[in-house]
Each structure stands twice: as structure tokens, then as C-alpha cells.
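Of the protein chains in this complex, all but one are displayed in their positions.
Chains: A and B, in written order; residue numbering restarts at 1 for each.
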Amino acid sequence: MSKKEKRKLFLYSYLKNRNLMLGTVIVLAVVLIALFSDWIAPYNFDDANLAPKFTRPCAEFPFGTDEFGRDMFSRVIYGSRIALRVAVLAMLIEIVLGVSIGLLSGYYGGNLDRVLSFLSDLTWSMPPIIMSMAVITVLGKSIDNVIIAIAVVSWAQYARVVRAKTQSLKNMAFVETGIAFNEKDISIMSFYILPNIIPPIIVLASLSIPSTIMSTTALSFLGLGAQPPSPDWGLALSSSMSHIATAPWLAIFPGIALVLTVFGFNLFGEGLRDLLDPRLKSR
Amino acid sequence: MAGYITKRLVQGIMLVFVVSILVFAMMDMMPGDPIELLTDRKVTDEVKDRLRAQYGLDQPPVKRYFNWVNDVLHGDFGTSIRTKMKVNTMLAQRLPITIKLTGTALLIELLIAIPIGLLAAYKKDGFFDRLIMSTSVFFAALPSFWVAVMLILIFGVTLRVLPLSGFSGVKHYVLPITAMVLGGIATTIRMTKTEVLDVLREKYILTAYAKGLPKRKVLVRHVLRNALILVTIMVFLNIPWVISGAVIIERIFVIPGMGNMLTEAILNQDFTIVQACVLLISILTVVCNIVCDVITAILDPRIRISLGGEGR
Partner (left out) sequence: METVDIGKALLQLENLSIDYRINTGMLSAVHNVNLTLRHGEIYALVGESGCGKSTIAHNVMRLSIDHNEVINGRIIFEGQDITSIPEPEMEKIRGKKIGMIFQNPLDSLNPVYRSGTQVTEALMLDGMSKKEAVLRTIELFRDVQIPNPEQRIAAFPHELSGGMRQRVMIAMMLARNPSLLIADEPTTALDVTVEAQILRIMKRLQQKFRTGILLITHNFGIVAEIADRIGIMYAGEIVEEGTVFDIFKNPVHPYSRALLSTLPRYHKSLRRIAAIDGNVPRITEKRAECRFRNRCPYSSEDERCATQSPNAVSFGSGHIVRCHRAEEDRV
């Protein structure tokens, strides 16, 4: 099949997959909301006393107001920005770390591999939330530190995949020709190996965004991440708990936003995986 | 076989060792002198030095590390900086609660998820299967803390059926455990289904039928027995995750367990407790991994033999 036909087939399968389409729609919606929060949100997330505190949802304030009289609708919208920013940044760090370590590990093998694999097994087997809590203890409570913490405990998932792929690619003929021509290791890695590991990385990345979002919001929920007055959804949920009886909307809307976002990314990631690598499909 | 266990144990110990160093080093790197934090300006330097000596904070880091390890090996996890109680005492109070919570949750989750996964796999593409699959995608997106909050909203506030906090009676168990179970059940169902499907596709299942074995016997003796292997992995590898989940749930429902203690300690910068908890959880994770590998080796003769043990 020619490249053009392949692309057409890809597009066709993409559009035909209902789950994937639904996921894409949600993801796009969230991304747009995050990017254009300033335009979409009627108020700033920390504008206080716009209305009496604990106003029920109404026409002017669709999601009600919180204990400081802030508009929940705006807060939820700005919250998307935080959620995405954190997840994407964490993912990028993880990819950079994971891919480089995986490449080095798989390419050079030997003792370097043993050490790096030990390191990645270490971070991979420990429950990420606990470990990120430990990192936060050291770095301090802030949303940026959450990004670092999550990245540090989760890079290993990329390293493993990249390492395995690198090892198998390294033995293939076309890489051997590069070695025979005495090309520098770095160029071999960049030009031969890297392009071939991109598809599984993409799949892994899209699958890991939902869990990253969940972990980071969980940490904020515990008070270890975003700090007030941040409109982070996790933080909003935890502060809603003290007023749950009188103002349930404070918990409902951020929660729904979170669930929808995670759900959308889940559909997107799984749909993409099924499309790009059907062998991984869980039947 | 014995060689394999030894090898894994050694690996595990190395892992825990490295983690302990990291944990200790991280806490040690903390800017700020804990003694300064505890005492106010009026306290003289002499008193502060005495306190430092008391806590062993005046010694070089490596020595302090070994002191700490020594203490831990003797079962002493140090003293909480904030509450001045022995960490051991606190652990003794809190650990059983967390174990009760997570143990029950895990058990219930498995009891529900495994049969459902089995059924979904066996009646693949049927109504039941498709129903389960679509709802599980949805359920997998529900963060456990949101589920908890919603449960509180529905059952605690609106319906006033169940208590919202504390942990002294059966009623107190219901909501937290429900939240924990709902959080993990979707994944477990899907994993079970995938594994059972894999086994069902194996050729030896056809052979079993070809021999004349009735369906029921094939299912139990061949399908189940082989799927059991991955199920075991699932159980043991799930344990560290369930503990993580417990941290959040304990916070929400104000349950005096180890998870809550850890969170409080981080918020209060009570490093001794953080060190102890993280170390304990790492040890637990390593143990779970090892146990899982060993049990798998026992259950699957192929692995057993490749390890060089006798297959008999």
C-alpha cells in the first residue's frame, strides 16, 4: 500500500471507531477549554465576593459559588488548564528521562544496563503515589513539585518499553549496516532507532495521561500539590468536603470535570492503541 | 528452586537497601534544622545542642544512617518530631486499621471481579460481556477520592444512612471499602477477562474437549488452573496499589490508619514518620513481588524447570 493509501486507511479507521471519536471530541474540548480559559470563563478564578458565598447554581453562576464567593464555573474551567499543564509537563519529563535511559540501557547493555535496569525496576515497582509523596516531602508542597515527583517515579514505564525495543532493533540488519559504516553511536540511535520507537511511545503516552491526571489531582487533594487559591480540581474537591452538606455543588462539578477528562483521555488513548498496534488489544 | 528464592531475596534486599538510603538521604537533605523548627527563639543554644545530641543529629550523615538502620533492624523506627511519641507505638496503633481496611477491600474486590471477568470471557461478545466492558471503561475513569466524596454525598448527607468518619463499627467500614473497591474493580475485571480469554484460546483446551471431557471439567481443570497463575500475580501486585489508595480514603473518612499518619506527617514535616512509612511500604512491595514470583514458579512447571529445580 502506498503512503497515501495507508494514511487514508488510517483516517478511515479512525473516524469509524466510535469510542476513539468520542474520546477525541472530549480531549479536544478539554484542550480548547484549557487554552482559551481566559475567554471562556466569565470571571477570574480568584475573584472573590462576586455573590453571596455558597450561592446555589443558577443562571448567572451555573456552578454556584464557593466559600469565598468565587464563581465555581470559572474555577472549574481554569482547573482544566492546571490539569493538562501538569499532565503534559510530567509526561514530557518522563519521556525525556525514560527514552534516554531506555536507549542507553538497551543499546549499550552490560553493566550500564544492569545499573539502569535496577534503577528503573526500583521506581517502577513502588506504588507511585507513595513515592511521589516522599519526593514532595523533600521538595515541598507545590504543584510544580508534583510534576517533578510524578515524573521521577513514572519514567520507568517508558524506559522499559524503549529498552526492549532498542534491544530488538539493534540486532536488525539495517542497524548493523550503520555500525559497519562506523557511524557514531548517537547518530545511530537518533536516526535508526529513535524513529522506530516513536509509535509505541505515542501509545504509551496517550494511555498514561489519564493516570497522571488522576495521580496529580490525588496529590493535590491531599494538600501536597496545588495550594489555595489554585482552582485545581483535586484541591477544589478536598476543600468542598467541609461544606458537603450545605454546598454539594462544590464537590459535584469539579468531580464531573475530572471524571469526564480522564474518561475522554482513556477512550482516546485506548482507541489510538487499538488503531496503531492491534496486537496489544485486550479482547 | 531454593536458588531462585535466594536470588530474589538478595535482589529484594538490595532494593530495600537502596530505597532506605534514598529515603534517609532525602529527609536528611531537608533544608532547615528540625530542632530550630521545634524550639522557639527563647531557647538557648545549649538546650538546642543538647536536643540535637539527644536526637543524634550532631553526628555525620553516614553515621546517622547506620544508626538509623541499626535502630530499624531492632524494630525501633525513631521518635516522631511532632508528637514526641515513639513511631513504633503509633504504627502499632495504626497499622492494624489500615490492614483491616485494605485487606477487606481487596478480598471483596477479588470476590466480585474474578467471577465477573470469568463470565465475561466465557460468554464473549454476548450481552453481558459488552455491558461489562463498556461500564468498566467508565468506572476506570473514576478516581477513588471522587467516588468517596460522591458516596458521602449520597449516603452520608442526603440519605443519612451511613456515618461519615471514624472507624469503630461495621457501619464505618461500608463507605470507605465501597470507594476502594469501585476504584479498582474495573481494571481487575478486565485483566481477568483477558487472561481467561488467552487461556481459552490455547490449543490444549481443544485437546481437552477432544478427549471427551465435559465442559464443566474443562473449565475447572484446564481453564481455571492456568488462569490462576495470572490471577495470583494480580492479587499480589495489587497490594501496594491498594495501600496507596488507602492513603487517600483514610484521609477522606478520617480513619486513623497508617496512610493518614503518613499524610499528616508530610504536611507537618515530621520526617521520622515519613521515613518509617515509606520504608515499610517499600519492604512490603518488595515482599509482594517476591512472593508473587515464587508462587508463580510453583504453579507453573515451565518456570520451575527453567529455574533448574526438579520438576517433580
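One rule holds for everything that comes next: a contact is a pair of C-beta atoms (placed from the backbone, for glycine too) under 8 Å apart; a residue touches a chain by one contact, two chains touch by 3 or more.
In this text, all values refer to a predicted model and were calculated from it rather than measured experimentally.
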item: Contact list for the unshown chain, restricted to visible chains; value: B
item: Option from B:23, B:97, B:147 or B:208 whose C-beta touches the chain left out; value: B:208
item: Contact residue for the chain not shown (choose from B:50, B:63, B:130 or B:225); value: B:225
item: Touching residues on chain B - with respect to the absent chain; value: 200-215, 221-222, 225-226, 299-302, 305, 311-312
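One rule holds in what follows: only the chains that are shown with their structure count from here on.
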item: Inter-centroid spacing, chain B versus chain A (mean Cα positions, whole Å); value: 23
item: Touching residues (chain side chain A, partner chain B) in the complex; value: 19, 118, 121-122, 125-131, 133-138, 141, 210, 214, 217-218, 221-224, 234, 237, 240-241, 244-245, 248, 251-252, 255, 258-259, 262-263, 266-267, 270, 282-283
item: Contact set on chain B toward chain A in their complex; value: 14-15, 18-19, 23, 26-27, 29-30, 124, 137-138, 140-143, 145-146, 149-150, 152-153, 156-157, 190, 193-194, 197, 240-241, 243-244, 247-248, 251-252, 262-263, 266-267, 269, 271, 274, 277-278, 281-282, 285-286, 289
